[in-house]
Structures are given as structure tokens and as C-alpha cells.
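What you see is the complex with one protein chain gone and the rest in place.
This part shows subunit A:
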Amino acid sequence: MRTLRYQRPEGVEAAVSAVNATPGARYLGGGTNLVDLMKLGVETPDLLVDVSGLPHHDIEELPGGGVRIGAAVRNSDLAADPLVRTRYPVVSQALLAGASDQLRNVATVGGNLLQRTRCLYFQDAGKPCNKRAPGTGCPAIEGVHRNLAILGASPHCVATHPSDLAVALAALDAQVLVEGGTGPREIPLTELHRLPGDRPERDTVLEHGDLITHVRLPAAPEAVNSAYRKARDRASFAFALSSVGAALEVRDGLVHRVRLALGGVAPKPWRARAAEERLRGAPATPEAFTRAVEAELSVAEPLRDNAFKVPLTRHLAVRVLCDLAGRAGGPR
């Protein structure tokens, strides 16, 4: 690890100007991803600006029914929050499906969204990798890619985004509140992360110095009936092979409102808009759910060793929608 300076800024302004002034600076949340990557030599900051003590620790109900979550709220506290558990169960369930209690007790909301891919080549500073060292190539395309993307990848990078929380937030149309020195701005969560294209080194649309201060969940009555489900290699404490966050409201047997997002299958949390469009007004049946999810996955381009993710994702999504529709049937 490289030697480094460490600062606890007085407030948001001081934090942002410290990072803006130092090209090698990074914000430190809980450090569960950044410190790991520093040990691996993947991240080599010379200044850490610790934002875990900034006044972003609250989960507040907003007039009109939404909720505003501070970026420094610990993952475990967000998962246990009564308001979030009742109004947006998909958020609580996504968090509890990720990492371990020890990690969730430390990890912050801001850091969770900006965690880097778990692609093995990215984490090995001795290997080529376009995301870590632009222009060196992508060994994963021919190599170990069982856990990598089937949607949205490019010939330059096939990594997946590992966050479970981000999948739930994508389904809910969450907004990310950012302070970058020129005043606050809001970015829809679905537009925070980028597809790799020919710039896989840029995970998100954020610029150096941009600080996430809050995440805002808009009011979504259907989110009361929402859920997160994740398939992984172990029963617990493993990253997603595939995951689904969904919310559903059925009226008179027809889909009235639906939200669907997929995780572990793409470089960003994947909002399944094609499936949602087909579902609105359709009968809430396993057959209709299957057709809609198949439509979403028709653009999948699996690699040699991850084609299993296509049926896995279909089964998972149909299962979650069936559960939310309160019916039996559908694949097991």
C-alpha cells in the first residue's frame, strides 16, 4: 500500500474542495471496498478524505411519501429501518442479501453504490484489464467470466456491477444527490452507472470530486409489495450470479404497476424496461411474466461459460413476480 494522508473534513464543502484539489485523493466511506483494493494495489490514493463522519446519517420521511437516505448511513442500519422495511422491502432485502453482517455494519450507502467490479482480472494488478489499465485488453472475454455480464457489455469489458442495493434502487427510480463544488445536482440511479462501451475505466458519470450526499426514494405505493431475490454459489455471503428486484400491483387480475430490475448480469443495475412495458395491463399470470422477461433477455449475449445466467435470470424473475402476484405456479 502507498503512504497516504488522511483527513476528516469539517463539512461537505471542505470534503469536496480537498478531493477536487488533489488528483490522487479518494473519499473514504466504510472502506470495505477501497481498503481492499488498496491492499491489492488496484487503488493507490495519496489522500483519503473520510466522509463517514459528515452529517449524512439520517433516514428522513419526505412530504409526499418519499424517503431521503444519507450517504453515510450504514448498510445494516438502512436494512433495519422500519420505514424502509415497510414501504420499500426490496431495499431492505437487497441489502440483507449482500455481504455479511460484519461488512454491512461498516459499509455506507454512498460506498455501496460506487463499489468496483469483482472481476478477478480487475482485482489482480499483475493482469491486463481495460477497466483498471485502459488499453491493456480484456482477458475475461476468453478467460474466467462465469460470473460476468450477459447484457450491456462491450468488446472492451464484460464486467458486472456487484451491488445488490443498486438493483433495488434502480427498480424504484431512486435519485442520487451529488455535490461537486458547483452546487448540488440529482442523478437518476439508472443513469449513475455507465455501460462500458470503449471507456470501461469509467464506471459512473461522476467526475473526480463529486460527493454523493443522499439517495432519495420517490413515493411508490406499489413498492409495499416488492421483493429481492438473489441466486449465488453459496446459500449466503456471496455475490450474485443473478438477482431480481421487483415491485408489483395487480388490479382485477391485470398488472397495474410493475417495476423490475436485474443484478449480476450487466455492467450496471439493469432496469428491465422492455419487460415492464409488456407487463403493464397484461394478465398477472406466469405465462405473461415469462413472455415479458424473455423479451427483456432476448438481447442477452452470453459468453462461453455464462449462458446459464439466461434461464437462471428468467426463472428468478418469473418466480419473484409470481410470488408478488400471490399465486402459485411458475417455475420452481
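Keep in mind that, in the parts below, contacts are C-beta pairs under 8 Å (C-beta built on N, C-alpha and C of every residue); 3 or more make two chains touch, one makes a residue touch a chain; residues count from 1.
Assume contacts and distances are computed from a predicted model.
Student: Out of "Transport permease protein", "TIM-barrel fold metal-dependent hydrolase", "Sarcosine oxidase, gamma subunit family" or "(2Fe-2S)-binding protein", which one is the UniProt protein name for the chain not included here?
Tutor: For the chain not displayed, UniProt's protein name is "(2Fe-2S)-binding protein".
Student: Have a look at A:93, A:147, A:190 or A:290 and name the one touching the chain we're not showing.
Tutor: A:93
Student: Using the definition of touch stated at the top, determine which of A:36, A:124 or A:201 touches the missing chain.
Tutor: A:36
Student: With the missing chain put back, one of A:15, A:28, A:69 or A:167 would touch it. Which one?
Tutor: Per the contact definition at the top, the residue touching the missing chain is A:28.
Student: What does the interface between subunit A and the hidden chain look like in terms of residue numbers?
Tutor: On the side of subunit A, residues 1-6, 28, 30-32, 35-36, 38-39, 48, 50, 52, 76, 79-80, 85, 92-93, 96-97, 99-103, 105-106, 234-237 touch the unshown chain.
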